[in-house]
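In this view, the complex is presented without one of its protein chains, the others remaining in place.
Presenting chain A:
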Amino acid sequence: MQVPARFEYERASSVPHALALLERYGPESRVIAGGHSLIPMMKLRLARPDVLIDINGLEELSFLGVEDDVLVIGALVRHAQFLADPAVGRYFPIFHDAERVIADPVVRNRGTVGGSLCQADPSEDLSAAFAAVRATAVIQGPGGVREVPIRRFHRGPYETAVEPGELLVRLRVPIRPGAASAYEKVERRAGDWPVAAAGAQLRLDGGVIAEAGIGLTAVGAEHFAAPEAEEYLAGKAPGAEAFAEAGRIAAANCAPRADQRGPAAYKRHLAGELVRRALTRAAGRAAEGTAQGAGDRTGDRRGEG
C-alpha cells in the first residue's frame, strides 16, 4: 500500500485566504487542486509537502466564459468542463482536440487547467496548446494581480513564473477573428503522456498567413513554442509545402531527449510531422469556416476511428 508521509491540511475559503495560508506556511506548503500529479508523487514520497492548501472550494476560480473577445479560463476549471464547453470548441478547437487525448475521463473530471500548467510537466499537452494561442496567465499575490504572457510562464521543467506565495488565478486567450486551430498528438496508448504533440493556430488575411502560433510539447521546445517556424510562415500562402517547411524548422529547433517513449530522432521527426499535420488541419478548418466563430464536431475519438 502506498501512503504519503505525514502532512497538514488547510482548506482555503477564498483567494485572499489561500494567499494568507501560503504566506503563513511558506515554501514547504503546496496548493492542491485536482491532485492528479501531486497526490501520486506524495504517495511515492517523491513530494513531501508539510502542508496542503486545498483550493477546490474556490468558486471564483471556476469561471469559464467569453468576456470582451477574450476567453477567460479560471485556474480551477476542470478538464471535463473545458472539453464540454461549446464556446471553447467554437473559438479554439485546439483545446478540444487536446482535451480529448488528455488522460482519461476520470482524471479529466477532477484535474484542472491551472493545475496542469502549474505542474509544468515538460510533456504537458495544455502547455503547448496555450503557447500556440498565445494566452496570458493571470497571477495573484500579496501585492495584487499581474499578467504574464504564457510564453514567459514556463521557466523550465516543473518551474513557472508563479512565485512562492502566489497563485495562478486565470488564463486569458484573445479571440482572433478568422483564426483556426488544431492539435495533433502521438501517444503510446490512450491516456498516456505524449511521445510528442503539436498545436497550431493560423490567422489568415487576404489569402496569406497573417499570424501563426505553434506549440510543441514533450520535445524540449523552449516555452513550448516554435517561434522560428512561426516567423517563417508569416506572410506565406498556406499550403502543403509551407507547412512541411514549417515542420522542418520546428523539428530543427527543438531539443528532444530519448526516453521510454522513443529515441530522440523519432521525437524530432514527430515534431516536424505533427506541426505539419496540425497546420494542415487548422488551415482546413479555416477553409471550412470552422475558424473562430463556427462549431467544431464533437464526439469521442472512437467515433473518429
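FYI, a contact is a pair of C-beta atoms (placed from the backbone, for glycine too) under 8 Å apart; a residue touches a chain by one contact, two chains touch by 3 or more; residues count from 1.
Keep this in mind: contacts and distances are computed from a predicted model.
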Omitted chain per UniProt, picking from "Spore maturation protein A", "Phosphoribosylformylglycinamidine synthase subunit PurS", "ABC transporter ATP-binding protein" or "Carbon-monoxide dehydrogenase large subunit", is "Carbon-monoxide dehydrogenase large subunit"
Filtering A:E147, A:D259 or A:E288 for touch with the omitted chain leaves A:D259
Considering the complete complex, of A:A200, A:L270 or A:A286, the missing chain is touched by A:L270
Missing-chain contact, candidates A:L58, A:A179 or A:V195, resolves to A:V195
Residue list for chain A contacting the dropped chain reads 1-3, 5-6, 44-45, 104, 186, 188-193, 195, 258-263, 266, 269-270, 273-274, 277, 301-302, 305
